[in-house]
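One protein chain omitted, others in place.
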Amino acid sequence: MEVVQRYIYSDTELDRTESEAIEALKENSQQPIPDPDRWLDEELERNILLTSLDTILDWARRSSLWPAICFPACCAFELIAANASRFDLSRFGMEILRASPRQADLMITAGTLTWKMAPQVKRIYDQMAEPKWVIAMGACGISGGIFRSSYNVVPGYNRIVPVDVYVPGCPPRPEALIHGIRMLQNKIAKEHTNIKLSPL
Amino acid sequence: MTVSLSAWDVANQIKEQFPDAVSEINDQAILVRSESLFEVAQYLKNRPELNFDYLNYISAVDYFDYFELVYQLISINHNHSLILKTRCYGRDNPTLPSLVSLWRGADFQEREIYDLIGITFKGHPNLKRIVLWDGFQGHPLRKDYL
Partner (left out) sequence: MMAIKTEPFVLNIGPVHPSTHGVFRMRATLDGEVIVNLEPVFGYLHRGIEKLAEERTYTGIIPLTDRLDYLASMSNNLAYVLAVEKLAGISIPERAEYLRVIIAELQRIASHLIAVGAFLNDCGAFFTPFLYMFREREKIVDLFEMLSGQRLLYNYMRIGGFTQDIPDEFLPALDKFVKQMPSFIDEYDYLLKENEILLARAKGVGILPKELAINISASGPVLRASGVKWDIRKVDPYSIYDRFEFDIPTGTAGDCYDRYRVRVEEMRQSLRIIRQAMEQLPAGPIRSEVPHLVRPPAGEAYGHIEAPKGELGFYLVSDNSIAPYRCHIRAPSLLNLTALRDMMIGWKIQDAIIIFGSIDITMGEVDR
């Protein structure tokens, strides 16, 4: 039986490759490698930012607003549309709707509030951790809207909870809601945080 | 096409069984006395030629002197329909027999009428306010509600 010997590289080729590698490394290693700390210093200088505590807290808070679930009626679907892929609310750091009010810091009141529902909304608001904000979405949330004269409708969420931003429309378009959220973010950016640090 | 049965024909059939039950007939509806509402409804449901097995809706209208209740009955097998009406006098404590034992679809609708118009349905298994809360004063769908 004949054994066929296959060589991928000839000996001469292997020798030439080796000598090329040596030459290349020698070429590149004429100078000592600089001390790692030196480039770290430069990086630190570029990355450290001096700011006030207010600014940094406001920045953190406004960039991760998590809304609580409190969607009584029609506007909820424009809110969900704003959350869905087309309008993509998560661009503004708030894609997560929290079912538990304790994990949320923004209440978007999407829909008509009735007197039967009012205690529950008040309770959700009370359960939310400070700091917290409220956006009244839609005509019903602002004033009761088309149902204002009804016997069971609360004329505006501001009878129950303090409202920061009002977004008009029946229902507001997702763009309007996003604009309202941007306005709230601008409002938060100007807030003054009063933090008492314990002495060292 | 759902055929609206002639109220006159059906009324004649009812009269054979319950001579005093029907108080008024017009082209669209049969008006029965509230005392015999349950018996008439039971008869309409169980008689094979009529076989009204589907209670489409119940509505109540406040006419100041009386409350008028409208029941639209449908037979799924025969695809025909009939409007049955009854009147209930007195504004303080109007009472009617409940039809929940015949059609369970009446359950929430009767509770709603009890809540918003204030008619008590005798024999309803769970008669309490449905959309408003227990302490709510008055019945909003009455015409004299402020």
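For the reader, a short list of remarks on this structure follows.
Each chain carries a letter (A and B) given by its place in the written order, and its residues are counted from 1.
Here, a contact is a pair of C-beta atoms (placed from the backbone, for glycine too) under 8 Å apart; a residue touches a chain by one contact, two chains touch by 3 or more.
This one's a predicted model, so the numbers in the text were calculated from it and none came from an experiment.
From the set A:Thr51, A:Ser85 or A:Ser198, the residue in touch with the chain omitted from the display is A:Ser85, counting the whole complex. Of the options B:Ser23, B:Ser59 or B:Thr120, the residue whose C-beta touches the omitted chain is B:Ser59.
Within the set A:Leu65, A:Leu89, A:Ile108 or A:Ile124, the residue that contacts the chain not displayed is A:Ile124. Residue positions on subunit B in contact with the hidden chain: 1-2, 28, 53-57, 59-62, 70, 72, 76, 79, 103-109, 112, 116, 129-133, 140-141, 145, in rising order.
Of the residues in subunit A, those that touch the hidden partner chain are 69-74, 76-78, 80-81, 84-86, 97, 99, 111-112, 114, 116-117, 120, 124, 146-147, 149-153, 170-171, 173.
Keep this in mind: only the chains that are shown with their structure count from here on.
Listing the residues of subunit A that touch subunit B in their complex gives 116, 151-152. Contacts from subunit B toward subunit A in the complex involve residues 131-133, 140, 145.
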